[in-house]
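Note that one protein chain of the assembly has been removed; the remaining protein chains are unaltered in position.
Then we have subunit A:
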């Protein structure tokens, strides 16, 4: 037992608070009600919180919470209906009501004042209610905590807010009127916004306060974000009126202003609406109203906008970057793919590209070729070919310019958008590969050729890089890579053999770029050509050493520089111009001095590489000849021998050496020369032309003097030749890389088609070897797929190749298969 137990005993609670004495509910309520009255009339500062709280507390403790709750609600309901509603109704001026019925009988100003007064009244009423209810809730805190929580009722504050909604906002604005205060408020706010859109200044704070009120009230019993009165009642109609407004505005604008102004206006509107949501309405509306503006001003109009006279086409043509970027921005807002803009842009690219194509064709055809009259070697044709070359380079430059232009637009206005870049690439590829313009490969190759020969002279490394990059960019667009390869090889071949290339390094750079871009296969042969060149250099010096070792120091010795070319990799057939068949069978007869060297080298080469046969391509060589012209009286009366160093083609040298044999005044006929040298006729003609006809290099005299060379013409040494320079280059006509004539083109294409045929066959065989059996459809698809990096074969061609393979018994048709199918025969 613990000492002192029982000393403290529990006492019943004091009578004063909890005792059996019943408190007089009515009496207490009277006190509370009169206090509420004071609160509503803003005399609360005299009231004692402690006292009011105590009264409310006791009522709740006495289980009268239900009654109290009801009384408070009734009290508020009473107050709102008798006091506040009247005040609100007083605010309703006729102006306001009239405007709400959409009769524009009053001036804007009057309506605005009426609206502002109304809003202010309503706002004040709400704020009063809000403050009073806050105080009431403070006093009734015990009821809220105990009674309302036990019985799952709304707190008195929320409940009073519902009362406000029902008794004030949902009440009819005037007896017998059918518009509720809430609707009226919505209407007034909408009208104010309309005024602001029209450029008036309105009281934003006031509206914001009203919106704040609407946000604080809920439609149903539940406090969810969606049921806020603002969302439930106001926002919808706001969006609806905005939609109407912008629909009308967009129509007007499209009619009356240009595309740039339209875009600027649209953007301004969007910013305005964002600002409005921030300053006047609620942030949560921002995305919704943005959508409305976007729908009405952009989405539904973007097509019209882009296709306007002052639309995208106009902007592109006039480099209106700012406007283009606006269009881009607007289009991106409504459509992440920017379909409309893309379409317009692609269309424009193809249009402009086609223009460039057409210009090139026109330029190349400007002087009507007189092929009918000529045999195809006339200077007119030469000229036209030159012109075509110029056109080709111009074409390339135009395309590049076009590309630069669109790149700039893409970068500045289109925010470097990826989708648009691919679209651009596709459009460029479209017009560059257009079937109406089959020369792009050749032109690009020519462009490179031109730059390799002349263009890059005196340029810095960076500039050269840029040129190369441009070429590669264009090359990317080209579909038929094999055709390009053919041309490039041909042009490269000339550059190498004729030593036309300015820088070997740049050539190699180009090759390596192509390697990166198009792969190893593509450049293998080109590299082999370079390799041949270096080997040849070694051979030449090796031979020189060999000759020096032989020791017969012949002062008149002829120096030999030789290029040994692998016949498979070099496009030799295209080198000799026409008449190749002839040229191959007929071997040029060299003069004995030359022939000796030739044989000497053959021997040397044979020792080094046994089993190889050398074919001499005289048509492609050149020679330096030292010539001595007899003394003739000069203009100043000086008489001296003139020594010239003549750089002529190998054929030219052979011809000139003929005249060494004969005396100065003897003339040889064309046929004589032909018979003695065995030079192919066409080459002979060209060489004679350059030696005897061209005014600056007239080393031979032709009789009769005319431009054309005829078999009957006679030639003699021109002893009176005058040259300004010590070294004279005798150019052979049609020696450079030029645009092919149509006939050449056809030949090239034919050759190309042949080689494509082999490629296709190889591909088909590869595929079939792997699959053994395959349907026709699949085979074609796979073949196309496999050849895509090289070129795009036509399906008919594939069919033909398959036929031919079947004929040659590589494949056979599978009999009785449902779809056409083939089997590989090993």
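Everything that follows uses one rule, which is that contacts are C-beta pairs under 8 Å (C-beta built on N, C-alpha and C of every residue); 3 or more make two chains touch, one makes a residue touch a chain; residues count from 1.
Quick note on the criterion: contacts and distances are computed from a predicted model.
Trainee: Leaving aside the chains on screen, match the unshown one to its UniProt name from "RNA polymerase Rpb4/RPC9 core domain-containing protein", "3-methyl-2-oxobutanoate dehydrogenase (2-methylpropanoyl-transferring)", "BTB domain-containing protein" or "Glucosamine-6-phosphate isomerase".
Mentor: "BTB domain-containing protein"
Trainee: Touching the left-out chain: which of A:141, A:361, A:511 or A:657?
Mentor: Within the whole complex, the residue contacting the unshown chain is A:141.
Trainee: For the chain left off this view, which of A:61, A:402 or A:593 is in contact with it?
Mentor: Considering the complete complex, A:61 is the one touching the chain left out.
Trainee: Identify the residues of subunit A touching the omitted chain, counting contacts across the whole complex.
Mentor: 1-2, 5-6, 8-18, 44-54, 57, 61, 135, 138, 141-142, 145-146, 150
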